[in-house]
Each structure stands twice: as structure tokens, then as C-alpha cells.
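Take this structure, written in C-alpha cells, and hold onto it; I'll ask about it next.
Note that one protein chain of the assembly has been removed; the remaining protein chains are unaltered in position.
Moving on, here comes chain A:
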Amino acid sequence: MTGRLVVLDPTADVPRETSGALPRPVSLTGLAVGYLDNGKPNSDRLLRLLSARLREDGALEAAWARKPSIGRVASGEMLDDLAARCDVVVTGVGDCAGCCSCTVRDAIALERRGVPAYVVCTSELVTTARIAARAAGVPDLPLTVIDHPLGSLTGDLLAARAEDASGQIRGQVDR
């Protein structure tokens, strides 16, 4: 049969312009590092452990912010404030579908303000993070991926996740 039925794409098939992520610094030594906690259980603990490790490298702890709502993007004021005070920002932890896409968008919003942003997400949410990054126009945004799950961890397991994340952040070097 000859092709005679035309159907329209029901999805948001808008071609988008993409850009690359900002270059990551060679070393965090002496840089003002901000932390944007997305509010998920254990995100605060993980980020605190991570910040302790980055301080060992000479990173300066510049700012902490915690989003009031895990399932929404950060406010413009919160992002402006972080961008004004920090050289780089670490945000996370994206360990669920709703929060992970928001965390990726927060990171990209920070990058658009000129601040390289490190997204910490869990292994089960990499696809979600990639979809969000592509939709936000930065398909190759580097991800810091720790093993899923996170929310129920304590003690050594949590410390191991932080160790893993700090190693990956040290390794994301562009300049």
C-alpha cells in the first residue's frame, strides 16, 4: 500500500540550540565553593562530607543553600546569590526523578550565570539527568554519579559515597 496517511508528532518536537558545559577548573584550591542542597534526605550529610574532603584540597567553603522544595527549580534569587559568592557550585543529590531533573536545571542555570556547577546524582538517575540536561540545552553536562540508593544510608556507606564523589570532582578537569 502506498503511504497516504499523515499523522502529526504528539511530542514537543522543538529543535533546541545546545551549548557545552563550562570548563571545570584544574584544581579547587583557593576557589570559593558553594553547595546547593536540593533537600532530599541525606543530601545535606553527603554534601557536608564532600565539602570536608574538598577542603582538604584547599577549597574554600563559600556558601550553603538548601532548596525549600525538592521538586521545584531553585529561585532566581537563590541562584544569583550563589553565583555572586562562589567560583563553583556543587549541587545534589539527584536520587529521584522529580528532584534529579530540577537539580540538573539548577546546575545549568548556575552555568548560565558563569559558574561551573557539579551535579551529584545516583546511578539509577543518570538517564533522567541526561534527558534533563539535553532538554535544558547542555547535553554534555558532566555528572558526578554515586551508587543508588542514598536516602537510607548511614556512617561508612555515606562516607564512601562522599569519597567517590570527591574523586570524580577532582577528575573533572578542563583547565
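FYI, contacts are C-beta pairs under 8 Å (C-beta built on N, C-alpha and C of every residue); 3 or more make two chains touch, one makes a residue touch a chain; residues count from 1.
We adopt the following convention: contacts and distances are computed from a predicted model.
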Among "RNA polymerase subunit sigma-24", "ABC transporter permease", "Cytochrome c-type biogenesis protein CcmF" or "Thioredoxin", UniProt-listed name of the chain not shown: "Thioredoxin"
Option from A:21, A:36, A:50 or A:96 whose C-beta touches the chain left out: A:96
Among A:20, A:58, A:71 or A:171, the residue in touch with the chain that has been omitted: A:71
Hidden partner interface residues of chain A, rising order: 1-13, 69-73, 96-99, 101-102, 105, 124-125, 127-128, 131-132, 135-137
